[in-house]
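All protein chains of the complex are present and in place, except for one that has been dropped.
Labels run A, B and C following the written order; every chain starts at residue 1.
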Amino acid sequence: MANKFDIQVRAENKYAVLETAGYLNDALGEDLSKKAQELIQKGYTQLVINLEQTALINSIGISILIEIIEALDERDGTLNFCGLSATQERTFRMMAIAKYAGIFPDEKTAIANF
Amino acid sequence: MANKFDIQVRAENKYAVLETAGYLNDALGEDLSKKAQELIQKGYTQLVINLEQTALINSIGISILIEIIEALDERDGTLNFCGLSATQERTFRMMAIAKYAGIFPDEKTAIANF
Amino acid sequence: MANTVLKDQVSLTIPMDRDMELVAAKTGSVLAELNHFNEDQTEEIQLAIIETCINAFEHSQSEDRQVFIKYIVKADELECKITDHGVGFTPEDQHNSIANRQQIHSDMRKRGWGLEITMTLMDEFYIESGENGTTVSFIKRMAS
Partner (left out) sequence: MANTVLKDQVSLTIPMDRDMELVAAKTGSVLAELNHFNEDQTEEIQLAIIETCINAFEHSQSEDRQVFIKYIVKADELECKITDHGVGFTPEDQHNSIANRQQIHSDMRKRGWGLEITMTLMDEFYIESGENGTTVSFIKRMAS
């Protein structure tokens, strides 16, 4: 369970999905950031981060998510989240992330709404 | 997760299945024992106890399982277990339960082997 | 340790080490579940514990490198008291942690969220901080 370092990347034609598993702390966050930057370098500007398998996120993990949003903003890209728990969504709204990134119930909706 | 008091009973023609969920301690064990005694009173002598949703059992819980085996023995009945973890099976063998009750991987096999 | 009966109190001491906040959070989550808190509330309690422990790890500069957690279980609430023997802080330190950050969107700052998240998710929240260290306490009540 906790802290299984695990990020799945599925790069499609126009968008890419990053799926995390386990506790999203600084370590998993930096791993995620690296994978997101690689996709952005390759020209991807539409990213989905699926957090369904991530039960716990700390605020350092969230700060890294904000860096990904900023990196995409600089290229007029979009980040859509999906698979958030009610509490995660509440925290994301509190931290104004919901204003600069999309929040969707599932991957399909997140992809359909770029 | 832990300690959700929950026992499902499925009584068929010739046998009945008792399925536990959560920590099998004295409390859940006594609840299980009561339900098993009711079935035995009704004439059931072939019981399956499915422990798939029970991750943890303590030795008081196991002692209650032994009482159920003894109650069935007195009526020439049979108790078959299924859904045990490797460690649970190891403990059951150590405690000689495996000599007086069946241990099977799944419910179907447990039912087929009365 | 006094020889009194502390029937509803659990105490945990963790080192200030990688992922140890998860140990504190899980202990809280088992107690919350045994106390019949729902899943959302159990997650909120875990997050509050994680943020408070990480703050002690990051900011306390404590020499013993330990965090002391007390969990007090009552009929319909769970209280946590999280203590470090570090340098302490003032509301001003807390304010600076928010003001001194650069960001693209002024309303989406990256750090300085730990205390605010904890305060928002819990029903009561207290800080006692001085030169002998910091105790952050919070209470989560069961949703009625």
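By our rule, a contact is a pair of C-beta atoms (placed from the backbone, for glycine too) under 8 Å apart; a residue touches a chain by one contact, two chains touch by 3 or more.
The structure presented is a predicted model; accordingly, all values stated were derived computationally and were not measured.
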Seminar exercise, completed: Among C:Glu39, C:Asp64, C:Glu77 or C:Glu116, contact with the omitted chain is made only by C:Asp64
Problem set entry | Touching residue (missing chain; options B:Asp6, B:Glu38 or B:Asp73) | B:Asp73
For this session: Extract the touching residues of chain B with respect to the undisplayed chain.
Result: 2-3, 23, 25, 55-60, 62-63, 66-67, 69-70, 73, 85-87, 90-91, 94-97, 99-100
Problem set entry | Hidden partner chain, residues of chain C it touches | 1, 3-15, 17, 19-20, 22-23, 26-27, 30-31, 34, 63-66, 85
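FYI, only the chains that are shown with their structure count from here on.
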Exercise. By count of C-beta pairs in contact, what is the leading chain pair?
Worked result: A-C
For this session: Could you put a whole-Å number on the gap between the CA centroids of chain A and chain B?
Result: 45
Seminar exercise, completed: Expressed in whole Å, how far the mean CA point of chain B lies from that of chain C is 42
For this session: Just give me the whole-number Å value for how far the CA centre of chain A lies from that of chain C.
Result: 26
